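Just dropping this structure here.
One protein chain is absent from this view; the other protein chains keep their places.
Residue numbering begins at 1 within each chain, and the chains themselves are lettered A and B in the order written.
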Amino acid sequence: MSERISKNDLRQRAGEWIAAGKAVAGPVQVKPGTVLYAPLAAADALLLDGWIRPSNSIKEFIFPRHEALYGYRIDGAGITLDDLPAEIPEQIIVGAHPCDASALPILDKLFNWDSRDDFFNRRREATTVITIACTAHDEQCFCTSVGLSPAAERGSDALLVDSGDGNYEVRILSEKGAALFGAAVSGAAVDSIAPDGSALSPAPAAGAPERRFDPAAVAEFAKEHFEDPFWREHALACVGCGACAYTCPVCHCFDIVDEGNPRGGVRARNWDACQFALFTLHSSGHNPRPAQGARQRQRIYHKFFMYPEKFGETLCTGCGNCARNCPVGLGVLPLVSEICHAESV
Amino acid sequence: MQNPYKPDLMEIIGVRQHTADVKSVRLRFKDAERAKEFDFRVGQFGIFSAFGWGESTFNICSSSTWRDHIEFCFRKVGRVTDALWEAGEGDTLGFRGPYGNGYPMDEWRGKDLIFLGGGIAMPPIRCAIWYALENRADYGEITIVYGARTVGDLVYRDELEQWAGHPRVRVVQCVDPGGETPDWKGEIGFVPTVFERAQVAAGNAVALVIGPPIMIKNTIPVLERLGAKMSDVYTSLENRMKCGIGKCGRCNAGPAYVCKEGPVFTFENLRSMPMDY
Partner (left out) sequence: MSGTNQFEPKIVAFVCNWCTYLGADLAGTARLEYPANVRIIRLPCTGRIDTNLVVKAFEIGADAVLVSGCHPGDCHYSAGNYHARRRWMLFRELLDVVGFDTRRLHFTWISAAEGRKFQQTIEEITDKTRALGPYRPYEAQAAPPPSNGAAVQRRAPEPDFAGVKQELRGAARRLLEEGKVKVVIGYGASGPVFITRPEDSDRLEWNENSLANLTVYLKRPEVRALGAAAVVVKGCDERALVVLEQESQFQRENLQVIGVACGGLGQPKCDACDTHQPRFADLTIASAAAQDAAPGDGRYAELERFLEKPREERLAYWTAEFDRCLKCYACRQICPLCYCERCLADKNRPQAIDTSPHRKGNFAWHLSRAMHLAGRCAGCDECTRGCPAGIDLRLLNLALARAAETQFGYRAGMDPAAEEIVGAYSLQDKEDFIR
């Protein structure tokens, strides 16, 4: 049985979790015009409506932008490597969108492929994700094209569906969700992707974005048209920053750096992006992807062909952050729309 | 908690300078238990650390039959290799590995082996050569053609002499025209040309070809003319790497992560892979 909770009660609960010393995060208007998922110092900062979605994603709470992997110390006795204190606070994310939550099971696959990345796993375990089903979308949203929907349940521990009367219907989807709300699990998260690629979860009455393309067709194009001038032409506007990758819920490429001084420091990983010119540069000076077209191709290829081949998941949740954040209006949907146009011509 | 990014600490037990900018370093595990349990397949690579400077990826160029050390060979080209260059015997480096697929030495049993290498590509071939020599009865005729731009760029020269002394091993060294010294006794010419001149029978052979793209491009037709199938010609690819374990998303050549599905590929594999390396 699912519960109901009013918006005020939800906010109050968030306040209680904060007061209990838990790390709570959710959509916050950090300044006029900018909404980000951010730590909540107080429950009244939580933004429950008035915005399509934050400009960032929740991945930074589970896969931080900068994360120390271990420390090193150099002294007379030699070199010592220190495991850094395992300070993984219990986290609650209130007000995630389905396109953010569903990123987590997608990333699970990579971070546990052959070797276990427990940095990711521990934070994932320590995080409870309360998702609020979307009641509005804009022209950049395309979750329904990648097998999701505004009420998709993947990756969420609880899903709140707005009943339009100041209340949410609460679907408890996991033990973590049950523990947080003090209620029973109402049903395991429904895998939102049907074998034929269509969305399973019901869309809310407000309407879901129209399905714009078939990911399999994009995969086919990426595979068959690797050397096509299409990529060069359609990447001309791209200036080669990392805004798309960094605001994407599922992009996960990273760099490893040593930071410190001759006495010691840390080895850490930082987010990185395939759009940077130096991403694949060899020390010999050779660069397999010397032009932006090749780099844009890599993004689409990785998301729609390579990741599905390896892990059976599309590496995209249709959130639209890439296009909204791109300084020049590119992104997955604009590029994929061009692919569909090119294919139909 | 599993930390796949944390290296083993290694002690440098030997450093050898081969050319003006190439050194090889011999390491042993500081942890005796780890040393006992460690094993790898020739052709696999490791990620070596100069703490405070960074990590870099190199093939493990020693034979897996040697239990007392591992070795890697590098050219001094950047921040990390500058730091590795300064390291000496007794110093500590880091090692993560072994990563990658390695050479299918078991599948190569009973075959003749052809090794073709250019310049700094000798180290990833060296491990396979020594492995084969340590398991001599398993392999047929061994042909090694190794060349560099100049005599000063050749590495492991003493071992090339040693290999030539083994039964049924033929070693041909060459330098580019203009790269010879007055006392040079080897061939003069590019590896593909010199290899063709050598008239090696390739019908029952597997070939390992590693070198700059131009060398590989010109060697393939020669191998084909000599009767080799592209599924029997192997290479080891390089790509820029960071994690080495298929997570950081950097090293894919088309659909294959060079760190996981490679770095060893046959040319038949490569033909079906897009030019993304």
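In this text, contacts are C-beta pairs under 8 Å (C-beta built on N, C-alpha and C of every residue); 3 or more make two chains touch, one makes a residue touch a chain.
What you see is a predicted model; the values in this text were computed from it and never measured.
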Contact partner of the left-out chain, one of A:A235, A:C253, A:M306 or A:C319: A:A235
Given A:I79, A:L160, A:C253 or A:A268, the one touching the chain that is not displayed: A:A268
Residue among A:Q29, A:T80, A:N112 or A:T135 that touches the chain left out of view: A:Q29
Touching residues on chain A - with respect to the absent chain: 28-34, 36, 38, 41, 44-45, 47, 55-56, 65-66, 232-233, 235-237, 239-243, 245-247, 255, 257, 259, 261, 268, 270-271, 273, 276, 278, 291-293, 325-330, 334
Interface residues of chain B (partner: the chain not displayed): 54, 78-79, 82
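Assume only the chains that are shown with their structure count from here on.
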Footprint of chain B on chain A - complex, ascending: 69-70, 72, 74, 78-79, 81, 83, 86, 110-111, 113-119, 122, 226-227, 252-258, 260-262, 264-265, 267, 269, 272, 274, 279-284, 288-289, 294, 298, 301-302, 305-306, 309-310
Chain B residues within the chain A interface of the complex: 1-7, 9, 49, 51-55, 77-78, 81, 92, 94, 238-240, 242-243, 245-250, 252-255, 260, 274-277
